[in-house]
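In what follows, a single structure is set out as structure tokens and then discussed.
With one protein chain removed, the remaining protein chains of the complex are shown where they sit.
Entry: subunit A
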Amino acid sequence: MSLVEVEEANPVMASAPIAPYNSSPLGNSSSPNASRESLKMEPLADVAMLPGEERVIDKDIIYICPFNAAVKGKVFITNYRLYFKNTDSEMPVTLDVPLGVISRVEKMGGASSRGENSYGLEITCKQLFAFLSQEKYEENGWNVYEAMEEYRRQGVPNSEWRVTFINKNYELCDTYPTILVVPYKATDEDLKRVATFRSRCRIPVLSWFHKENHAVIMRCSQPLVGMSGKRNKDDERYLDLIREANGTTKLTIYDARPNVNAVANKATGGGYEGDDAYQNAELVFLDIHNIHVMRESLKKLKDIVYPNVEESHWLSSLESTHWLEHIKLVLSGAIQVADKVSSGSSVVVHCSDGWDRTAQLTSLAMLMLDSYYRTLRGFQVLLEKEWIGFGHKFASRIGHGDKNHADQDRSPIFVQFIDCVWQMTKQFPTAFEFNERLLVVILDHLYSCRFGTFLYNCESARESNNVRAKTVSLWSSVNSDTSLYINPFYTPESSRVLYPVASMRHLELWVTYYIRWNPRIQHQQQSPVEQRYKELLVLRDQYLKKLEELQLSDSAPSSTHLTNSSTPNAATPNQRITHLQTPF
């Protein structure tokens, strides 16, 4: 007998019959749009396999569903997933779990039960399916992000900021991307000297440029101050160049860590920018805890929602996980960064190594400041740039292709970031072009290994493993059918800064992600407002079409401007109406 535990951040444990939404989180075996009825009709036969997917094992087993009783059925293990379908009874139970999602396989019972199952799993887990996948999409998602293009969109390079290719062979910093933006006045030699004083050579580089006030968000790792309180003139001068670039009087350095941790880091050679060394800078600690605290917090969260949702003391249990409090801290940190930048001051953000909390803060602040990142395309660019490009250690944090379950390097930092984004979309339901489904799909494929997007720790590793050529990008799949991920209420407002309210009064548990597998928690495929809105959109188009026909039958040649009216366009409906009414 074996127990399969799914990665805690992605608790797609099982799908009981009444929660069809869960039965196929990855949308493989059935259309994600399928209604309750059509899912029940799903044939008992084979699973629709992905191109490149091969069956390894199929066997009759008994699955012990945590919500119902044990169910008899057949299990298939392919090189991508574990699939279970019950053979008897009228209650369909299916289980469809990509192997990448499985965090642990436990053997239960006596020694005699050493089954092939667990062997099969272990064997297949070692190979990343993304490399075997032969899925084909029209668009190549790897082309979504081009660093130069993105910097040019921001208005860089310019007289204050230049692009440097010093890292084109990953010689300056092996966890940074090849293209970096630095102060115009800093030479490549300066950069090399600064790199000696920053942990893992992650020097301060530009993340985002404010077109109007020319303030910037810089990201880096901690300075190597150490116990002795070392100073580095080059680093000091470099930070001053950043300050000077737009005439900021005092550069603000946001250290994401709690003060005590920053101090403790001195013992291992790290530290923070001291007052006397950096006189034109002010240092603010944002009190966000480390990856281990976050891992434990999510583990606690899992304990209160699985297998049963804690009922009588739900709120205090939720509080005791501290998950939402961590979310609150991350969000309020990002609000402070965004606020500073929009008031015209440049900021530098770092934590210890500058790839976990730093990525959370810079990307959330950019999401608040720049409406481009709130579009479907822009959000992909944001992830590619701030997370994938700048070396968030996906492989270590998620543990792909890694046997060690209790690995100290694992932590749901990216999940936490997506949760923060979700909280923002909740508070501003019209400000984002993408919907909740995109966020869920991103998290599902963070673990699934079906796409190459979240594989490896940094660009240099991706390059040496030829990820772009050998795997498919998640964005190829997403952009092949964008209608699934579009928020119908989206209203573009280009110059608007979004400040979410980082209060526990507004933060809520993302039930449709963390507890979506629980059949007792109600799920609505679509919110009633969304459904109503879409119906009305359809109706409007019908009416427009009717009107057009009427006008054609009038054979008035002046009415040609109505010809494209059948395409829904939520952005400019007002204009169209005024157009329409003029002929009458």
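Note that a contact is a pair of C-beta atoms (placed from the backbone, for glycine too) under 8 Å apart; a residue touches a chain by one contact, two chains touch by 3 or more; residues count from 1.
Heads up, the rule we're going with is that contacts and distances are computed from a predicted model.
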Complex minus one chain; that chain's UniProt name from "Myotubularin-related protein 12", "Septin-10 isoform X3", "Isocitrate dehydrogenase [NAD] subunit, mitochondrial" or "Cytosolic iron-sulfur assembly component 2B" is "Myotubularin-related protein 12"
Of A:Asn169, A:Gln279, A:Asn466 or A:Gln542, the residue touching the omitted chain is A:Gln542
Out of A:Arg219, A:Arg243, A:Lys302 or A:Lys328, only one touches the absent chain, namely A:Lys328
Out of A:Ser133, A:Asn261 or A:Thr362, the sole contact with the unshown chain comes from A:Asn261
Residues on subunit A facing the left-out chain by the touch rule are 17-18, 36, 195-197, 199-201, 224, 226, 258, 260-261, 264-265, 268-270, 287, 289-293, 296, 309-319, 322, 324-326, 328-329, 332, 335-336, 338-339, 351-353, 356, 408-409, 427-431, 489, 491, 496-506, 509, 511, 515, 519-522, 528-529, 532-533, 535-537, 539-540, 542-544, 546-547, 550, 573-574, 577, 580-581, 584
